[in-house]
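Excluded from the complex is one protein chain; the other protein chains are retained at their positions.
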């Protein structure tokens, strides 16, 4: 990722406030760690509420933060007051996600008039950092 | 769905025990409500831990129970002691999920030697019952 | 599939005429064999132009008729003069497609205001008939 275009302060705060209302994500422990025009990073620390039966991060948690990162990346290119609905996504799980946290890194590939396409890479971070999942997602402009 | 083939008691209990170890799903409140050969139903009651900012079920929760239902449907056609890993899935969100609960209804479409294909419909149930999401999922045989 | 709702004659002819303008599909040898409200069947006979290196139907040909069947199924629920654009689809190839022809059977799962969801099953037909691919597709209303 090269130079990022900074997001306007007002929109930045509006999107953080929107995220704070997402009961599901907040209770999991997810938080936005970066927002720029066309990009969003969300991280989720490890803990008993986000695991599956082998002690890895659960695929449902991986999918949830990837979906959220794509949606918020999309919202960074929209005007104030506009939100985004996920129409659909597709996710590949490429390695078990182990470590202290997972980070979803989303970028807008194409912002059309009514529909946007994002790609999201999810990394597991601990002693090493590696790709654990990859998503391609379609979102739709909507009233927030 | 017509007549279902009942699952052997031992495998049934093994799969319920496996599900009980899924911290992420259990803490959300999800539970398996039906298991037959090639089929699994999982339901998730409404509550503050599973919502998004408009008070609907969060897409992350919808995706998580759909993925789980597909995986457990796949495991019903495997021998005792075998599990299933999600390679990938694709989910379409077709209506906001509102109501007392959501139910993911998964069926195995094709059980290959190493890879299986499932389809999962997720319904929202309250005063009415309607399709809120549809998934197509690839899972792989694995040691549990 | 239970009873189908017949398509109005005018719309039926309009859609067949639209299909006849699809150079790519026509030259492959694909043709619409059934159209009803919310449903479309397209078949493709076997031949040297549709094969891969083992002599099976090529995945590209399988994907193309599945995509087309979903799109035309979607158009059956739209008003005269309206068309449909494929936003995206996802296809699983579950068995090599061998036989005299393949048939894509598409149904509309949900017709929203601007976006529609279809599911398409592709069968190989020869001495036996079996599922060779399964698609889930998002299409968007558009001027034809």
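When the chains are written out, they are named A, B and C in that same order, and each has its own residue count from 1.
Everything below uses one rule, namely that contacts are C-beta pairs under 8 Å (C-beta built on N, C-alpha and C of every residue); 3 or more make two chains touch, one makes a residue touch a chain.
Every value quoted in this text rests on a predicted model; they were computed, and no experiment measured them.
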List the shown chains that the missing chain touches in the full complex. A, B, C
With the missing chain put back, one of C:68, C:102, C:115 or C:132 would touch it. Which one? C:68
Where the complex has a chain not shown, which of B:114, B:128 or B:143 is the residue touching it? B:114
Touching the absent chain: which residues on subunit B qualify? 87-88, 90, 114-115, 138, 140
Logged for subunit A, residues touching the omitted partner chain are 90, 92, 94-95, 109-110, 112, 117, 119, 131, 134-136, 138
Residue list for subunit C contacting the dropped chain reads 18, 21-25, 27, 48-53, 58-61, 63-65, 67-68, 85-93, 144
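Operating definition for what follows: only the chains that are shown with their structure count from here on.
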Provide the C-alpha centroid distance between subunit A and subunit B, rounded to the nearest whole angstrom. 23
Could you give the separation in Å between the centres of subunit B and subunit C, each centre being the mean of its C-alpha atoms? 28
Rounded Å distance between subunit A and subunit C, as computed from the means of their C-alpha atoms: 34
Taking each residue of subunit C in turn, which ones touch at least two of the other chains? 90, 138
